[in-house]
Each structure stands twice: as structure tokens, then as C-alpha cells.
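The complex appears here without one of its protein chains, the remainder shown in place.
Letters A and B mark the chains in the order given here, with residues in each chain numbered from 1 onward.
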Amino acid sequence: MTGQAPILAVRDLVKRFPAAKGAQVHAVNGVSFEIAAGETIGLVGESGSGKSTIGLLVTRLIAVTAGSILFGGRDITTLPEAEMRALRAEIQIVFQDPWGALNPRMTIGRALDEPLMLHTDLDAQTRRKRMLEIADRVRLPRASLERFPHELSGGQLQRVCIARAIATRPKLIVLDEPTSSLDLSVRAGILQLLEELRKETGAAMLFISHDLETVELVSDRVLVLYLGSVVEQGPTEALFASPAHPYTQTLLSANLPPDPEAKLARHRALGEIPSPINLPPGCAFASRCPLVLPACREGMPASHELGQGHRAACLRIADGSNRLVD
Amino acid sequence: MSIATTDSAPARPGVIGWIIGLARRSPTFALGFAIVLVFAVLALGADWLAPFDPVQTFPFAVLKPPGGDFVLGSDGNGMDVLSRVIHGSRYAFGISLPAGALMVVIGVPLGVVAGYKGGVTDEVLIRILDVLRAFPTIILSLAVVAAAGASLLNVVLVIGFLDSPIFARIVRAEVLALRSATFVRAAVAVGNPPWRVMFVHILPNAIMGAIAQLPVRMSWAVRISATLAFVGVGVQAPAPEWGAMIRQGAEFVISGEWWVATFPGLALIALVLGFNLLGDGLQDLLDPRRRATGK
Partner (left out) sequence: MTLLSVEDLHVHFVTRGLDNRIRTARALNGVSFTVEQGEIVGLVGETGAGKSLTALAAMGLLRPPAMIPTGAIRFDGQNILALPPRELNAIRGVRMTMIVQSPLTSLDPLARVGDQLVRMQQQHSRISRAEAVKRALAVLDEVRVADPERRMRAWPHELSGGMAQRVLIAMALVNRPRLVIADEPTTGLDVTVQAQVLDTLRDLVRANGMSAIIITHDLGVVAHHCDRMAVMFAGTIVEQGRVSDVFREQRHPYTRALISATPKRIAAQGFGQVGGTPPDLYNLPGGCLYRDRCGRATELCTSAPPLIGIGPGHGVLCHHAAEIPAP
């Protein structure tokens, strides 16, 4: 991380949803992280990890249960509605499902015009000019501006959503699984576009994905989430080269690289991800961890510093017995 | 596996093209539309189409049977039944159109706000609407019209108010389903104020059910206004209103002059049927489940 003040600082973020019979879904349990200007952070996790919930919290599309989210030094969790609306020019989000993310009864042109109309004082003609520039930038055919969402392909729709997100030149873009529902060759085009935009605009990105390879490709730093807690975080290279937490190790070994010659480790977690309703105390991974100790179930393990901001929360790290072996 | 399909219907611009497209896919809609269209033409062209003035009396031609100068006969005041039936369609539309508009104007925004805001706002609004719906409508409208006076405006207002909860309910249900849709979230994220989220983004996607319901409720408006006139608290004779005509004609059915009540009755049935077919057809066509599989 650079020395400058972070663009986003998340502190002890907690989100619980009410579930049936008075139970609670513990979606996010005390997550803290920072994003420096221009940095891309990868949030990786499986279902129930809370990664998408964090995306919605950071963009204040849902309210926090506890904790603070400082954007440019201001806590957006307590910002009045009108001020938050104005701030939305600087925090944008792209969703997973491009087919559902656009109003089916609004032309692409109107959808792209909307952020400019809401956040700038430009007249319609100037806006139109800006819109065409942006459409060209994301390689969206100009003719598609007159069309409705159902007339475009998934890849084109995702370009529309990205264009809409960059229209107001935001400082932070949350990308919630932006390529997961797209075909492989379409996906590569979107990733390439995001990479270019990142260099050009200098926007910071929070890239949320379950796909390790994509996260590895795009992120400067990675946070590994499991059941609402960050179990490990660090610079992408260090984390992927030597994952410290048993969960990260399992996750990496479950990934199948597109290369038949690649050697696979076969660390398999036990059973399935438990439900995030009424979580027991202790390490969230304890119920599936092959290396579990009795102490793991008693309290949340402290985070161990492994150098360069690479940290993992596992009791086993202290004596170096945290490595899974086949 | 999915096959990319693109509908290649011949493109006709605007509303006419849309209606032709709908009629092709649903014979029910086509028939209903045709019936309503016929009455609309009668209403608009009544002054030219009707052979006589509907309230002109021919003192020497009272209760003439159908045939001759009076194609559908004449009534007890010596007025031409055909001309009165034709002019009656003006009352039918004159009541059902503004009443329908009123239902939509009151009901739809209430439904959108209740569905989107949720919580207390929703609870309060829905309870009020429930109370409104709990009254037997015919009795309530009788009471209101009897108390406030039997003017055309009062009939329209009563019918419009009484049916608006139906539209609020339909729209609210759709809005509830759409509230957490990704595109609504995206609209908020882009910075839309709540009114734009509700009325620019959600409403156009939540209005289909209400559109399909509108003809059905308009048929109800035609029926209730005729009922009010029939029991004597609605539009008053000698105005050529079908309900009032049936009331007047009912006296003569016993004595054998059947045509006075029958023809306005048939007209009433036909228009109500037309509106209902139109509504049913729309319902089928606009139903998202049918749309999904009906390719």
C-alpha cells in the first residue's frame, strides 16, 4: 500500500439479517480493510462468505448493523440520504447479472445518460457527446444506444453497466462478480476493458469474485473471506504463493487450472459450508478444518503478521503447523 | 441449451402496430377489441349514426314494435329505441373512461409508494384500502349517490374511488417483487432520488397487470352505472342511459312490448362482454409466464 490516505476505510463491519424464528444470519462479522486510491482489492470467498453483502454495504445499498465505512474520510453509514445521493457519483457498482441490472423498459442510451443527468449540470447535447465518447471507450456499438436491454448480448450489456459506472468518473468502483455469468471469451474482453479503465481513470476497485484465477489476475491485494470473516489477506503474489490459512489452502487446491500438466494438491475440506445462521463462536472454518484444535472453537483466532501486510487468522501459524499435507 | 431468437414481427410503428400484434396472438383480445371498437365508433358518431334525436318524442308513435321507421321500435314516450341505444354508448364510455382513469390515477401511485416504501407506510395504506373494499360496493355507491345527488359526475367519482384499491393492490404486488431487483438496486446506486426510482424505473415494469385489469374494471363501471340508473339513483330518464332505459322498459315487458328493455340490455351485455374479453386477452398476452414460454 502507498503512503497516502486510503480512499476507503472499512472498520469492524458487521451485518446481520433477520431469519425465520428470530434467528439471525451473520452475513458479515467484523470485517476491516482499506483501499488506497487506484488500488484493486480482490474479495474472494464462496457462498455465505458475505462478499456480495460487503459490496452492497460499501455502496450503501443496504444499511450496516455496526461498524464504519469511511469514504474520503467521511463515514457514509451516517450520511444523510441527500448527501449520499450526491456522493454516488464517486462510488459506483457493477453487478453480476448484466441481464437483470438494466431497466428492461429503458433504452441503453437513456440508461447511460442517467448518471450524467443526475450528477452534472450539462445540457442534453453535451451529455450526448460525453455518452458517445463513453460508449466508444467501452467498445459499445453506437447503434446499440437506441436499443433495449433484451436486444443486446450479455457481454454488451456488461459493457453498458461498466460504461454507466464510469460515466461520472468515480473514485471507487465495486465490481460484484462482473464476469461470472459470462462465457469465457466474453469474460476475457470484459477483464481486458476493466484493466484498461483502471490504468486510464485511476479508479480504485473492489473486485468481488468466487473465481480465484480471475481475482489473482486483477487484484493488487486479496482478502479471503469465509462465513463473514477475513481469514487471510495480503499482496496477491504472496498470498497465492504461500497461502497460510488452512481454508485458503483448501480453496486454492480445489481450483482446477486449465492445464492438464499442472500438479494438483488434493487438500479437501471436510463436508460443506455451514449455514451462516447463528454461528458458533471461534474460527468460522473450525467445523471443516482438517487441522482443527480444541482452542479453535473457543475464540476468534488473532491475526498473524507474515510480512508485507500478509496476515492470516489461524492458531496453527504460531508454531508453523498450519500447512496441509496430502 | 438456448437458441438465440429474435422476434422478426413486421415492424409497424406505434400503438396501432402494437394492437395488431396483440390481436394476432390472442383471438380473445381481437374479439374484445373489435366489440369495444364498434361501441366506441357508435359513441363518437352518435349524432350522425342515430336516425333520430334520442330525446325527441313522437306522440303518435308510442310503443311501436320494431320495423318501419323505428328499426328497433319506440318506447313509452314515443322515443326511437335505436337512437337511444346508440346514444347510450356515450353514457357507457362517458362513465367508464373517466372512472377508469380515476382508478388508475388514484390506485397506481398509492400501490407504487406502498410497495416501495414498505413498513408502516405500506401497512397503513393497505389497511385503509382494505376497509374501503370491505363495504359491499353496490350499497356504498347507492348510499353515496343517493346522499350526494344523482349527477353523472358523482357516479364517476364513486366508481373511480371504489375501484382504485384494486389497482393499488395489483401494482403493489408487482412493486414488492421488483423492489429488490438488480436493476432497481442499480438505479439507486447510480444516484436516482426515490421518486425517480419508483416512477421512472419501477412503475413502467409494474404496470402490465394494471393495464390488463383496466378493461375488466371498466366493464364493471358500465354495469354499476347501469345498475344505479336501473334502481333510479344514477343517471335519470329521459337521458338515454342503458340502465335507465331498461328500468323504463321493464314495465312494458309484462304487457308484451319486449323491445323497449331488450335492446339496451343486449347493448349492455355486448359492451361488458367486449371489455371482459379485452381484459382476458391482455391478461394472457401480458402474463410474464406466458411471455416466457409463448415464443
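Heads up, the rule we're going with is that a residue touches a chain if its C-beta (ideal position, glycine included) is under 8 Å from a C-beta of that chain, and two chains touch if they have at least 3 such contacts.
In this text, all values refer to a predicted model and were calculated from it rather than measured experimentally.
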| item | value |
| --- | --- |
| From A:E46, A:D75 or A:D97, residue that would touch the chain that is not displayed | A:E46 |
| Identified contact with the non-displayed chain, of A:A37, A:I62, A:L79 or A:L217 | A:L217 |
| Of A:E146, A:D183, A:E200 or A:E298, the residue in touch with the unshown chain | A:D183 |
| Absent-chain contact - pick from A:E81, A:E261 or A:D319 | A:E261 |
| Interface with the undisplayed chain - residues on chain A | 46-47, 153, 155, 183-189, 191-192, 195, 210-214, 216-217, 250-251, 253-262, 264, 266, 268-269, 271-273 |
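Operating definition for what follows: only the chains that are shown with their structure count from here on.
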| item | value |
| --- | --- |
| Sites on chain A touched by chain B in the complex | 56, 59, 61, 85-86, 88-89, 92-93, 95, 97, 100-106, 114-115, 118-119, 151, 161, 164 |
| For the chain B and chain A complex, residues of the former touching the latter | 6, 181-183, 185-193, 200-201, 204-205 |
